[in-house]
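Every protein chain of the complex appears in place save one, which is left out.
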Amino acid sequence: MYHHIKKMMYTVNVGTPDVRFGNMLLEQFGGANGELAAAMQYTIQGWNCVDDLARRDLLLDIGTEELSHLEVVGALIRMHLKPMKENREAAEADPLICIAGGGGVDLRNSMGNAWTADYLKITGELDVDLRSNIAAEARAKIVYERLINYTDDPGSIDTLQFLMTREITHMKAFSAALESLEKSPFSIGRLAVTPGIGSEYFNASTGDGNEGETDMHGPWQSSFGLHPVESEMNGGPGLSIGDIKGIAGPEGRGKQDSGVKAATATDVLTVDPKPVPQTDAAQTGKQAFLRETPTK
Amino acid sequence: MYHHIKKMMYTVNVGTPDVRFGNMLLEQFGGANGELAAAMQYTIQGWNCVDDLARRDLLLDIGTEELSHLEVVGALIRMHLKPMKENREAAEADPLICIAGGGGVDLRNSMGNAWTADYLKITGELDVDLRSNIAAEARAKIVYERLINYTDDPGSIDTLQFLMTREITHMKAFSAALESLEKSPFSIGRLAVTPGIGSEYFNASTGDGNEGETDMHGPWQSSFGLHPVESEMNGGPGLSIGDIKGIAGPEGRGKQDSGVKAATATDVLTVDPKPVPQTDAAQTGKQAFLRETPTK
Amino acid sequence: MYHHIKKMMYTVNVGTPDVRFGNMLLEQFGGANGELAAAMQYTIQGWNCVDDLARRDLLLDIGTEELSHLEVVGALIRMHLKPMKENREAAEADPLICIAGGGGVDLRNSMGNAWTADYLKITGELDVDLRSNIAAEARAKIVYERLINYTDDPGSIDTLQFLMTREITHMKAFSAALESLEKSPFSIGRLAVTPGIGSEYFNASTGDGNEGETDMHGPWQSSFGLHPVESEMNGGPGLSIGDIKGIAGPEGRGKQDSGVKAATATDVLTVDPKPVPQTDAAQTGKQAFLRETPTK
Amino acid sequence: MYHHIKKMMYTVNVGTPDVRFGNMLLEQFGGANGELAAAMQYTIQGWNCVDDLARRDLLLDIGTEELSHLEVVGALIRMHLKPMKENREAAEADPLICIAGGGGVDLRNSMGNAWTADYLKITGELDVDLRSNIAAEARAKIVYERLINYTDDPGSIDTLQFLMTREITHMKAFSAALESLEKSPFSIGRLAVTPGIGSEYFNASTGDGNEGETDMHGPWQSSFGLHPVESEMNGGPGLSIGDIKGIAGPEGRGKQDSGVKAATATDVLTVDPKPVPQTDAAQTGKQAFLRETPTK
Amino acid sequence: MYHHIKKMMYTVNVGTPDVRFGNMLLEQFGGANGELAAAMQYTIQGWNCVDDLARRDLLLDIGTEELSHLEVVGALIRMHLKPMKENREAAEADPLICIAGGGGVDLRNSMGNAWTADYLKITGELDVDLRSNIAAEARAKIVYERLINYTDDPGSIDTLQFLMTREITHMKAFSAALESLEKSPFSIGRLAVTPGIGSEYFNASTGDGNEGETDMHGPWQSSFGLHPVESEMNGGPGLSIGDIKGIAGPEGRGKQDSGVKAATATDVLTVDPKPVPQTDAAQTGKQAFLRETPTK
Partner (left out) sequence: MYHHIKKMMYTVNVGTPDVRFGNMLLEQFGGANGELAAAMQYTIQGWNCVDDLARRDLLLDIGTEELSHLEVVGALIRMHLKPMKENREAAEADPLICIAGGGGVDLRNSMGNAWTADYLKITGELDVDLRSNIAAEARAKIVYERLINYTDDPGSIDTLQFLMTREITHMKAFSAALESLEKSPFSIGRLAVTPGIGSEYFNASTGDGNEGETDMHGPWQSSFGLHPVESEMNGGPGLSIGDIKGIAGPEGRGKQDSGVKAATATDVLTVDPKPVPQTDAAQTGKQAFLRETPTK
């Protein structure tokens, strides 16, 4: 249940309204990385997260705060858009907002696109959702930074600095929640990947380019057990695709609170008496009863 | 420049076509976390990443491989959808694909929504984009896992296992690329956040819920320098918003290859002789020449 | 500023989950007339309504309650969708929700379309927005009624009855707010319509149809000063379009609270010393200083 | 069946083309409240309204007239956009229209968004649809008013005044059609709402805000049988949700023409021999045979 | 100006309603190749085609007929969807249509996607638009054919046969209009293409595939002056891109009626005294005064 307190989370002051800056700010109201997107992503993840009540609380704490941010950035935009009601040239900065919306804020981005739930990343797999949230906070931070760089108005800078700061706070909280699951870093879901081919970095872009680029090397080809493999198209052996023989086995699950585990579509399939073919030596010896015949 | 070799990256075999499973598989062809989304996100990030040619190569290696995956998953879907051309009941599994598309694969998800670039997360800030890519690979992995759980066809499982495995390979490569930037973990962009308020975890969701949940505690309230703050609405002091006084200072940039730095919209604003007001004691002593008056 | 209390506004109980009914219920979560649409429409209208603080309070009271309803209907859906995680046939009821979303609720309607702000009707003209809200509540009521007609589960019926009832409560409140403005019923905005042609009901659809219909008559052709006019295409005189000669004059404004007036884009144009051409006898005698040259 | 007469409903004259005003005018061609939206909403409502042939005629009369308006506003826009074909600066006013569309009119709004049927409000419940139409006409009127306020061209003003006037004419006709149904004002559909909780105005937004607002009172809290109730979050008793016990009973239907009734999804469910539980004293004594077990 | 005659262009009779077939039929009402798409594409092309009044008449003749078809296919769908109002299982065929729309027809396709103007192909270049229309009619024909193949109801087949037949009629009319322009077949717009590189068929897909395909040959590599060129990636010389040196010269315009020419964005740029560099020998000797400095 929600309650609204009329006092905003941050008091917005604008010196000289700047209509085109107000239009830019719409990115954080109705844009892909804006406050409604954040509020909805975390809140809905939280509502779906019924198996880990502690992290559900986290998701709703931050989801709710983002609604308060939506109100703050909306007030900032509204103040910047004010001249639009009186001035034809100002109206040209965003005719949709002005002519259809009367010059108020609306759930659209700086190019007038309506907000869409296609912006959201919600999988119902807790550790995956936390990774999506960490990335989302990083994106929101850089967008606020760019907005700060395009205004001189001190009140606007203060408001944006407040909102930008909170994104990093949330990024820290989501990172802590992910780490506290104590799951191994590249273990996602319950099915193990195929070991051999999983370690091959495939070199699919080669040659020398028009802007000085060439076929370079970096730790991404040799970290975490990876090694580079040349494409057949570049004279190499290609991926060892002959290795794939169905399901490789189960992954370990992370530690969760209250003894409950994260929701995943695979949970119900773990009591299958049919052994899963194992190709990974590391998995041999383990009994793998992973899949049952899906109910049809 | 691209070249297409008719041999697919993985040879697809389907035993008994399963039209409704073919419809589900469309999630990975034209869906939000599917192969075209991956291919386009990494490739366009790569094209834009002109200041770090080594990681540009990484982005194009993986972006190109995802195009090859799109072809593989498309072949798998096509084989499962085949009965749709002959059979009215099969056609009902996806009438848009059957009636408008002739029963072939199309850039739509399992509920018929056209693929949209709104699925993509591209900011042009290299470390932010890498975080988005790590999360994207995690999402793609869990989607493949769920698909595997809904089929018994061995050939389909093999193909999906191949594709699922490669997502983790890519997740490792993106993680290594991020780590190798050697940037501090919560430093995003070039503007520092406000120190005091940045450490406050705000408790915006309280009380006891209908499904056993309550106001819980976890490491996310106390890690990375965070501490919890109660909302005024819950009798607490609220956030220390009085602390915000504009830009807090510059962040450190990560190590990048070839001495070049990642592109960011703020780069060009670093030669401003006007000192930025500093509110963070930790920043005092540093000269902060961060912002210039934006060119108008 | 928002606060979330974990206790829901209505406690949801579901007897036997019904996955396809859960899919239908998505209409009221992520659909065009659902709870998020209501919450966003009223809340954003409220944030923009800075000139009538009393009705701003109304808009935020109801907008906030709709957020609580979103949580309630979300819980109802989640309980109905639960079998989707375990059962292939259940998964086919909404593969997007199941495969991509893990079986939780998402901001999509019953056919999988992502929620879009294109559903919202926000003009920033208070009495117009109230009319849009009255219609929105009527639509939401009938959708809940249809949903009730497709379930037998008592707990689901109770929840839907609660939500359906509240829509009528809100419809009453919006109607009272509109009436209390004491504006004449067909006066919208500040510009008067052209009197003669404004009273002509144009008969553009004629003849006898395939399903018994014919060219019928009703009070809509003769109420509120209207009279019917036959199309030239049906041998009639057509509309008296020769009457149009620019702006007909100002409309009266409604009574608003605290002496403040509703926001409208035309407010700033009322001090123009250039008289507006008057074609309506009823308007003659009035001085009309309505328009100024827009600032360019 | 449709016929097109080349003479337009209103002859458009433009003095000096104004490309950016032409772009603004697109709101009424391909925008959310524009002429195609009106034409499609009323026409499709009419095609579906097979049980009230008199009001079906009304819907088709007005729906058809809106098509003629689409042609008129299209001609006006085309004349204003003409310089776009010759002039780079003019092209910048709407590059999509110019580069992709050759400078002609297109089904897009002033920010280039493609027209979508998501703009339409069609429920198939006649009195609900009429309310949506009244609101739609009010919105269209205010949009025309704002457009008039941003031009000085006399020919454009005349055309817009014509179109604006007709919106009010249609608003009157839809209002008369709704009133002539003689249905009680807050009776929607066939299911009655729960009496007690239906009269509670819930105060969900409280406190003192940043722009002078506070928790205000108005007729919307006490009209039509309403009375205010304080939220638990503000120390009040909250809604009397314990009152909800399923379906409260049937509503009266409005008077319709030719003895036919409006289409509603619930019509077929009225012969159920299973009595509906009644919780409202006012309903006691009535036999309620409202629901049958839905056919499964 | 439009007029509606209640008699439909084709009288629809349905024997046994088939809800899931009604859902499929939505492709031709609110789908990408459906009747509204056809009506809007041709009508708006016609409104924009002010320089060739004869073909403007053609576009409006056919555009208007498509509106009449929309009404016919809408009636067919409505009759098939009728059981949806009474029957839960029928409702599951399209819950959006049933729950939100009351079981009537709506501007959506068979998977519930809202009609969008993104389906339309309108360039304002007459011969290009005619080619788009020829392709559109071909698509509509095949969609009607597939629908006929999925029903046994004689009345439905008759209606669909009528609509399918008219698409070919329109295809013939558009083809005749294109041929009567007497423009050379691959001359589009006013700028000539570069001769050498324009004749090179580039072999970008090579090798042997999984389904028997290989690098094949056909007339498309050697007709109309084309000859095949091997990619560098396949050991060939690649395209002769060194040939490109700006604008190659003007194309001839087609014969149009009344001495008027088709609208194109380039028309106004033909009086430039600055000679265009010519790389094609075939063009030498001609004076090329094609471009002026665009007005900025």
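Going by the order they are written in, the chains are A, B, C, D and E; count residues from 1 in each one.
The working rule: a residue touches a chain if its C-beta (ideal position, glycine included) is under 8 Å from a C-beta of that chain, and two chains touch if they have at least 3 such contacts.
What you see is a predicted model, and the numbers here were worked out from it, not measured in a lab.
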| item | value |
| --- | --- |
| Chains still shown that are in contact with the chain withheld from the display | A, B, D, E |
| Which residue of E:Val14, E:Leu58 or E:Ala100 touches the chain not shown here | E:Leu58 |
| Residues of chain B (touch criterion as defined above) contacting the omitted chain | 1-9, 30, 36, 40, 44, 47-48, 50, 60, 63-64, 67-68, 71, 74-75, 78, 85-90, 98-108, 114-118, 120, 122-125, 263-265, 267-269, 294-296 |
| Chain D, residues in touch with the chain not shown (by the definition above) | 1-8, 11-12, 75, 88, 91-92, 94-96, 98-100, 102, 108, 111-114 |
| Hidden partner interface residues of chain E, rising order | 3, 5, 9-11, 32-33, 50, 53-58, 60-65, 68, 116, 118-119, 121, 123, 125, 127-128, 131-132, 134-135, 138-139, 141-143, 145-146, 148-152, 154, 157-159, 161-162, 164-166, 168-169, 171-177, 179-180, 185-186, 188-191, 193-194, 197-205, 211-226, 232-233, 239, 241, 244-248, 257, 264-266, 269, 291, 293-294 |
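We adopt the following convention: only the chains that are shown with their structure count from here on.
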| item | value |
| --- | --- |
| Third chains touching both chain C and chain B | A, E |
| Where chain C and chain E overlap in contact partners, by chain label | B, D |
| Selected from C-E, A-B or D-E, interface repeating B-C by over half of its contact pairs | C-E |
| Chain D against chain A, contact positions shared by both copies (same if over half, else different) | different |
| Whole-Å gap separating chain B and chain D, where each centre is the average of the chain's CA atoms | 38 |
| Contacts with two or more other chains, residues of chain A listed in rising order | 1-9, 11, 50, 60, 63-64, 68, 75, 88, 98-100, 102, 108, 114, 116, 118, 123, 125, 233, 264-265, 269, 294 |
| Chain contact graph, described as a line, ring, star, complete graph or other shape | other |
| Touching chain combinations (by label order) | A-B, A-C, A-D, B-C, B-E, C-D, C-E, D-E |
